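One protein chain is absent from this view; the other protein chains keep their places.
Chain IDs A and B follow the sequence of writing; residue 1 opens each chain.
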Amino acid sequence: MRNLLAAALALIFPLTGFAQGVDINGKKSNPHDLSGIWMRSGGDSGFSPAKDIPALTPAGQAKLKTAAILAPSRNPLVKQVSNPAESNDLALGCNPKGFPRLLLDTTHDYHEVIMLPNRIVQLWQEERRPREIWLDGRGVPSAEIIDNLGPAWYGHAVGVWQGDTLLVTTVGLDERAWVDSFGFPKSFNARVEERYKLVDPNTLQVTLTLIDPEMYAKPWVSDVKTWKKVARKDITRRGWYGLFSQGEAICAPENGKPFVKR
Amino acid sequence: MKNTQTFFLIVVAVLITAAPLSAHHGRGAAFDMTKQISLKGTVSEVLWRNPHVRISIDVKGEDGKVTTWSFENSGTTNLAQAGYSRNTLRVGQEVTAVFNPGRNGTPVGVIIKFITSDGKEIMSRVPGGGNPLD
Partner (left out) sequence: MRVGLVWTVFLSLIALAMAGTSLAQKEQKEQKQPGFEAGIETAAIKFDVHDLSGIWRSVAGGLETIGPNVPSMTPAGMAKLRERISADRVENPALSNDPQFKCNPQGFPRLWLDQELIENVHLEDRLLQISQWEQTVREIWMDGRKVPTPEDIAELGPSFYGYSVGRWERYTLIVDTVGLDDRNWIDDDYGYPVSSEARIEERYRRLGPDVISLQYTLYDPKNYTAPWVGDIKPWRRTPRAMNTHFGWFGLFSGVTEAICAPANEEEYHQRNAPLYAPKEK
């Protein structure tokens, strides 16, 4: 009987791809419920490993040449500097990191996913920044609509479930923000797709695709980014539970470095 | 948990005015608010950005010389709430700018209103016009 049950479970498991159960905080999990506080696990702040970066168009190369970064360079066109004062990384001056960089950056690893009836709010500890992913059936804004709305540091994002994968499409991004801390550019006409999947009750993964023919010869696909759900006790300090219990990670110029006055 | 209350109310709806944006940059002091100038020109730039939107027009003088005048406006939030966007005025469009000029003679002003070629007044400083002096 036990062998029969085990066999039945083995059949069911690959079909669902999802371990039914409860998460680290004892909450029953659901593949369409991404809520919780998450911590980045592994990887670095790049969009992808260097070997997977597609060729840049002439316009992309020209843009990349203007970057002066602190991180070790991933492209010979980029100038690497050791003195923050010589870098033109806007984030060092407390400008918004923008999307997708805020997601990619591992400097502060926590974010919270809040599920609402009409949208998902990703709340990022760094910058204390909410990002809305609309699930109310609206379509991705057209190029004409985005041209009227104008660029946004975090873009305009729409999500739709495809089975147990949440596909998020973001358009209308501000081109002043780099893709990642390695200085890679993106244009106002770029489109970023994220594919989120709850691998198990405590593991959330996403793959990003940047589609930007103005800057890149072909779509740029990221490696898999992984987050682990945080136990309540680990996000509680002095009895205060919550994303901001671990410090307020707002870049404030009056706090001094790494703010660099331009 | 939820309580539902039923009331008979006399509700006086309060108009939502386009209130000054967070960043009070104290702009009035730099401009001569006693003077009002009207110039017709061609839009050459729309910088739709906070803290203040800037719109520039190229004005051809009687001597044929072209001068670029730049006009400060309110922030994007006030203008957007009044229904304007970065494409309300487009580069190349003919427009008349009515403004208070800078005190020291630089070709800069703070906008009172724009008038499009069909006579429509937009982005006005009047209450509710979406372009307050802030």
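Everything that follows uses one rule, which is that contacts are C-beta pairs under 8 Å (C-beta built on N, C-alpha and C of every residue); 3 or more make two chains touch, one makes a residue touch a chain.
Everything quoted here is computed from the prediction, not taken from an experiment.
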| item | value |
| --- | --- |
| Options A:Ile53, A:Ala152, A:Leu167 or A:Val221, residue touching the unrepresented chain | A:Ala152 |
| Touching the absent chain when the full complex is considered, from A:Pro31, A:Gly60 or A:Pro96 | A:Pro96 |
| Sole residue of A:Pro54, A:Pro84 or A:Gly242 that reaches the chain not shown, by the stated touch rule | A:Gly242 |
| Contact partner of the left-out chain, one of A:Pro31, A:Gly46, A:Gly172 or A:Pro201 | A:Gly172 |
| Touch residues of chain A, complete complex, unshown partner | 90, 93-96, 114, 116, 121, 123, 128-130, 132, 134, 138, 141, 145, 148-154, 156, 172, 174, 176, 237-245, 247-248, 250, 252-254, 262 |
| Residues of chain B (touch criterion as defined above) contacting the omitted chain | 1-27, 29-31, 48-52, 54, 70, 72, 75-77, 80-83, 85, 102-106, 108, 124, 126-130 |
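Going forward, only the chains that are shown with their structure count from here on.
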| item | value |
| --- | --- |
| Whole-Å separation of chain centres (CA-atom averages), chain A against chain B | 36 |
| Contact footprint of chain A on chain B as seen in their complex | 48, 76, 85-87 |
| Residues on chain A engaged by chain B in the complex (per definition of touch) | 147-150 |
